[in-house]
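Here's the structure we're looking at; comments come further down.
A single protein chain has been omitted; all remaining protein chains appear in their positions.
Chains here go by letter, A and B, matching the order in which they are written, and residues are numbered from 1 within each.
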Amino acid sequence: MNAPKTDESARPLLALDGISKSFGGVRASHDVSFAVERKSITGLIGPNGAGKTTLFNIITGVYSKDCGSIFFDGQDLGKSPVHKRVSMGIARTFQNVELFSGMSVLENVLVGRHVRTKCGFFGAVARLPRHREEERLAQKYCMEMLDFVGMAHVAKKPAGDLPFGWQRLVEIARALASQPRLLLLDEPAAGLNAMETKQLGELLGQIRQRGVTLLLVEHDMSLTMEVCDYIAVLDQGRKIAFGTPRQIQADKAVIAAYLGQEEF
Amino acid sequence: MPEFYQYLFSGLTNGAIYAIIALGFSMLFAATDLINFAHGEFVMIGALILVTLWPVMGLPLPLAFVITVLATGILGIVFERLAIRTVKKPDPIVLVIITVGAGIFLRGVAMIIWGKTAKGAPPFSKMPPLEIGGAYLLAQSVWILGIVLATVLVMHFFYSRTLTGKAMSACAINKRAASLLGIATQRMTLLAFAVSAALGGMAGVIIAPITMNEYEMGAILGLKGFCAAMLGGLGNSWGAVVGGFALGIAEAMAVGYVSSSMKDAVAFLLLLLILYVRPTGILGGKAIARF
Partner (left out) sequence: MKPILRNILVYGAFIGVVAAYGLLEKSTYYLQLATFVGLNTLLAVGLNMLMGYAGQISLGHAAFYGLGAYVSGMLTVHLGWSPWATLPCALFAAGAVAYVVGLPTLRLTGYYLAMGTLGFGMIVNILFREFRRFTGGPSGLPGLPELTIGSINLSHGANALFLVWGCVIVAFFICERIVDSRMGRALRAIHYSERAAAAVGVNTASAKLAIFVFAAVIAALAGFLYAHMITFISPSTFNFLASVKLVAMVVIGGMASIWGSLLGASLLTLLPDFLHVFAEYEMIIYGLILMLVMIFFPEGLFKNLVKLYERAKNR
């Protein structure tokens, strides 16, 4: 699946080609292929255990895939390690919020800025003007990100002390601090109330306006249907449908997979 | 060829001891996800208690044997109750430090009780060594191999046939699910500590006649047992047994054909090698961290 090289902007930002992964006997992903268009919001839905988080872990390099290829902006990611992929422009959040709980909110976001800064151990000790400048700019950028998600007022608080919904927002700010081109969000609305979910929907739109492509795992169907341009549906590790929200809602296989699930 | 058999016999003997120490590590890890850095000290305590009860105080051997194993088992229970269950934040780093502390503590206590001089014990029976292929197999080696094999069979029976054993394996697979099914996971943890410590004590009993028994003997035995458990894949009981024999034989061959100063180095080098190459052990599966 070599994308045509002629038209840069028409090439999808992310292309999955025949991804498979099993754990012992469990097939968490089975021959999954789909593409994520530039500047789109693409949803990834499916019943519990369908393999959505597994797919995120494969895209970010946390798990190695058994077979298949991942192309990011036309480039085969191969076996490149997790942190490399972050610096290439893939950032994520986690289904179970993974903040560094004892560190302050700002420090958490600064760790997200890690790949866009350079200061090593020597710089840490020497603190030459260029190191101070880099740190100052990093702090400024991270404060902007916190402001963007509306969490600037708690910048100095330990991240673990925040209410759950706020932690999710801080995680988004941390992911944005690495200036990603592709942002993977794993159930960002889980545990949020209706009001917060609505604000999240708006925030997702704003993130897209910054030029970031979004891949969104979400169980809240009204949110997914509202914000997504395209939706991929997984069931038991297989992709069973791909299309616009309207097409997905009418898809027989999807309805069958979700039969009995109250969200639908 | 006789010398090969001689090395093999000595390897099998030590291997049996490593196997049973490894079994202690492995079953505790399987049930509690914890590695007890004080495990070697239970071996040491077992050996010293036996030396006190049998040659010194003159109790009959079978009685001394049973008392020693029970005593170390109870020590394991006390240890779990006082030092493990009380931990508020059971991170690996915290548990490592606590069990290392417990090991040093037990070593210190043993030094006070039994002093610094090493003590010996006579072999279990006064039979002459068997001659096989020009090499000699000590009667004590036969005892050791027999007792270890019997213990392994009993353990196997316990896991596969008894309800408690099955409950324990269930805990090992998934603690939360097990407790939802009504298995008292805390009691299982306690039991695992008791059995693991008793296995350590038993290793001490059978090794007492063929080694110099002193307060510092536990560290190296513990490390070697751990090495054997790693060889076989932590948490895998059969693996622990196979790993124990493999380590014992490898060590004996290295001592015989290379140099006797290699003895301890073999285990450590092997341990480092396994840790680097395949931390899940030779027989173990592949573990994946999950989010």
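Assume a contact is a pair of C-beta atoms (placed from the backbone, for glycine too) under 8 Å apart; a residue touches a chain by one contact, two chains touch by 3 or more.
Source: prediction; values computed, not measured.
Enquirer: Hey, which of B:Met155, B:Leu247 or B:Leu271 is the one touching the hidden chain?
Expert: Counting the whole complex, the residue in contact with the absent chain is B:Leu271.
Enquirer: Tell me which residue among B:Ala102, B:Ala121, B:Leu145 or B:Leu247 touches the hidden chain in the full complex.
Expert: Looking across B:Ala102, B:Ala121, B:Leu145 or B:Leu247, the contact with the absent chain belongs to B:Ala102.
Enquirer: Pick out which of A:Gly102, A:Gly150, A:Pro163 or A:Gly205 touches the chain that's been left out of the picture.
Expert: A:Gly102
Enquirer: Give me the subunit A residues in contact with the hidden chain, please.
Expert: 60, 62, 81-83, 86-87, 91-92, 94, 98-103, 107-108, 110-112, 114-115, 117, 119-121, 123-125, 127, 135, 138, 174-175, 178
Enquirer: In the complete complex, the non-displayed chain touches which residues of subunit B?
Expert: 35, 37, 83, 86-89, 92-94, 96-98, 100-109, 111-112, 219-220, 223, 226-227, 230, 261, 264-265, 268-269, 271-272, 275-276, 279, 289, 291
Everything below uses one rule, namely that only the chains that are shown with their structure count from here on.
Enquirer: Taking the mean of the CA coordinates per chain, how far is subunit A from subunit B in Å?
Expert: 47
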